[in-house]
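Here the complex is missing a single protein chain, while all its other protein chains stay put.
Presenting chain A:
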Amino acid sequence: MIEIDDITKAYEGTVVVDHVSLTIEPRSICVIVGTSGSGKTTLMRMINKLVEPTSGHIRIDGQDIAEIPAYELRRRIGYAIQGHGLFPHRTVGQNVATVPKLLGWDKKKTADRVDELLSLFQLDPAEFRNRLPHELSGGQQQRVGVARALAAGPNILLMDEPYGALDPVIRAKAQEDLLSIQRKFGTTVVLVTHDMEEAIHLGDKIAVMDKGKLLQFAKPEEIIAHPATPFVAELIGTSERPFRLLSLAKVADHIEAGEVGGEPIEASASLRDAYAELLWSGRPALPVRRDGSIVGQVTLARLSQLAARPQ
């Protein structure tokens, strides 16, 4: 658990983060979203002491981080940044082994861990271990960056616009990877982005920041249905609201009995995908398929109700 308690950061009189308090539950993904200059990155960088707060406290699992030496704290917290920040003169394997080496792990344990992580990110260790970062594609570099952040098995992972430099297809893949890895390890993730779509897709809770202030800290459904200020509403985009709401749920949770013909949709798809398919194919209902067999249908009428503003 990360408790941010009335934290303020000012640079020569300019307040960048203004009395922010929020509590991030363990094993959850918290997305801090805002425009550039909103203070979102500064807020995140105070969690691993890359920025010292002007006032206020941050506690991790009850311990004030002010009591922990910065380098020791940082070795316990994963850190992945935009443009990945890989060391260009070190191989992929050496990059991933950075924190284990700082922690003094023995060679065998480190090498095993490197191979395990590379495999987890679908990078064949034998092929990639000894390559230099510049020999990799942008998506592969980004995966190595996250693998490096997770190398020592941290409880907390901080990510600063990790997908900013990726094209949409690779970004979507990277986001799915993050979700499955977070579920696997139970890591607490704090992710900074300017992209509300990404925030809604990834976040268990979303913190919206503007001009150093925390405007709203809530679940995605809540943010979409009841934006706290006009600025939050603007960030979500009024015309996007029903679709964003639909994107939060899966077809599997809204299957109705009945049989219809035509091309089926997978139960794991989002309601938004189902809605788009209904509109595009001009059908009132789609058969739903799970593990290869049809298990029911999803209807346009039901989805239209679900897309309406929750009361």
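Quick note on the criterion: a contact is a pair of C-beta atoms (placed from the backbone, for glycine too) under 8 Å apart; a residue touches a chain by one contact, two chains touch by 3 or more; residues count from 1.
Simple rule for what comes next: contacts and distances are computed from a predicted model.
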| query | Hey, which one's the missing chain according to UniProt: "ABC transporter permease", "Thioredoxin family protein", "Heme exporter protein A" or "Carbamoyl phosphate synthase small chain"? | reply | "ABC transporter permease"
| message | Please identify which residue in A:79, A:217 or A:275 touches the non-displayed chain. | response | A:79
| request: Check each of A:2, A:32, A:99 or A:208 against the chain that is not shown and name the one that touches it. | output: A:99
| field | Absent-chain contact - pick from A:111, A:132 or A:170 | value | A:132
| said: Contact with the hidden chain only, please: which chain A residues? | reply: 48, 50, 70-76, 79, 81-89, 98-99, 102, 132-135, 145, 148-149, 158
